[in-house]
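If you scroll down you'll find the structure; I have some questions about it.
What you see is the complex with one protein chain gone and the rest in place.
A and B are the chain letters, set down in written order, and residue numbers restart from 1 in every chain.
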Amino acid sequence: MKAVETVEAPEVVEHPLESLLRMDRIPHIWCSTCGIGTVLTSFAEAVKKVEFPLEKICVVSGIGCSGRIAGYVKLDSFHSTHGRAIPFATGLKLANPELKVVVFSGDGDIVGIGGNHLIHAARRNMDIVVLCINNFVYAMTGGQVAATTPLTANTSTSPYGNFEQPFSLPHLAASCGAVYVARWTALDVRRLAKSMTEALNKKGFSFIEIICPCSTIYARRNKLGTGLDLMKFYHDNSVIKHGADTRELDIEFQKKIIVGKFIDRERPTFLDAHNDWMKQKLKDKFIPHGGPQC
Amino acid sequence: MPSGTDGKFWRKPLDYDKLEIPHGEIHIIKERCKGCGFCVEYCPRDVLELSTEFNTKGYHPPQVVKGEACVHCGLCEMLCPEFAIFVTEKPKEEVKKVES
Partner (left out) sequence: MKADPKGVLTGAHYLDGDHACSEGAIAAGCRFLAGYPITPSTEVAERVAERFPHVGGIFIQMEDEMASMAAVVGAAWGGVKSMTVTSGPGFSLMMENIGLAAMMETPCVVINVQRGGPSTGLPTLPGQADMMQARWGSHGDYEIIALSPNSPQECFEVVIKAFNLSEKYRVPVLVMADECVGHMTEKVVIPEADEIELYPRRYTKLPPREYLPFKPGKDLIPEMVKAGDGYKIHITGLTHDEKGYPAMSWEAQEKLVRRLVEKIRLHADELVDVEEMEMEDAQVVIFSYGISSRVSIPAIQKARKEGIKVGLLRPIIVWPFPEKKVRELAKKIKAFVVVEMNYGQMYYEVERCAGGNCKTILVPHGGGWVHDPEDIYKAIKEAVK
């Protein structure tokens, strides 16, 4: 490497996303070459382009590496119990329908222990955005097998390789009635940010699966290198197929990953359906829930 | 003629003379870097390389090796998981100074 002068500005200039981050907690806890930080950057970019004030955005997360995102965004954020981010978000949204509630959590949290809540919130078309960061393992606790771990992958509780069939998250969300379903990798920073903005501006249950490298655990245990090597893998092996049939989106171990926006449809949200129905049944006697009341 | 055009065109675009290629100034917050290498790998103009120096965490932060090639695409800023690198638009006067 030749020695060169680094081009540095004379005065101290702030990183453009610092206003959206809790800078007093940076550096964050994620490992070197972990993709969650990149996903957070995409989210911060996405949030800059939404059509409503930032005070109204709430981030709810569960437990896990991805769940720690709530602690780093400078928005009203709630770090709730394992798997219960979606019902927490449901309560938050119904109490104050003006809020834009984003559930930002990991695959183990949302699809494992939180699976029941995912399918019901999608069925009801709760007006929340679920950003599911999928690194194929329960990373925070040391890399145990998850409902999304590809067949044959090595994890700490499948030391001889995983023999269970994983979920296909877009298929799950779509069949439960989500109105916006997309999958991107952490490398697709701009497409992901755009997709997040679309989901944030859309009414109804939106679900974005974000394939993310886990260097210290998933990559290391499966001898896949570092997070950078996983990013290179995504670069070479992800294929964009907007509108693909969600039945064909299974992820096999180190094989092609299909990304894109698969579902974008309209359906009345829980609250709209509730209010319209009650108005129809009770006419003048119906008083809609107007928001915070104490 | 805009600088930094080392690509060959089969046919010159009609607005070629009006084309203004942006230039970026890269700011690296070395202490935040965890040496992941995303920015180095994915810069489309190969502006960055990992340096040999260490930050206090023991990682090698990136360094700019081809600053004049930076076109302010912002990919390094978006890819960095640590918020340790970002690009600002270089004012046009400074760009001309570098050319001359």
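What to note about this one:
Heads up, the rule we're going with is that contacts are C-beta pairs under 8 Å (C-beta built on N, C-alpha and C of every residue); 3 or more make two chains touch, one makes a residue touch a chain.
Worth saying up front: this structure is predicted, and the values here are computed from it rather than measured.
Shown chains touched by the hidden chain across the complete assembly: A.
The hidden chain makes contact, of the residues A:T38, A:S66, A:T90 or A:N222, with A:T90. Interface note: of A:H79, A:K202 or A:K241, the residue touching the hidden chain in the full complex is A:H79.
Contact between chain A and the unshown chain involves residues 22, 24-25, 55-56, 58, 60, 70-71, 74-81, 83-84, 86-96, 98-99, 116-117, 120, 270-271, 274, 278, 282, 285-294.
Going forward, only the chains that are shown with their structure count from here on.
Against chain B, in their complex, chain A makes its touches with residues 1-2, 4, 6-9, 13, 15-18, 21, 26-28, 30-38, 40-42, 45, 187, 189-190, 193, 226-228, 231-232. Contacts from chain B toward chain A in the complex involve residues 25-29, 32, 34-38, 41-42, 49-52, 59, 63-65, 67, 75, 77-83, 86, 88.
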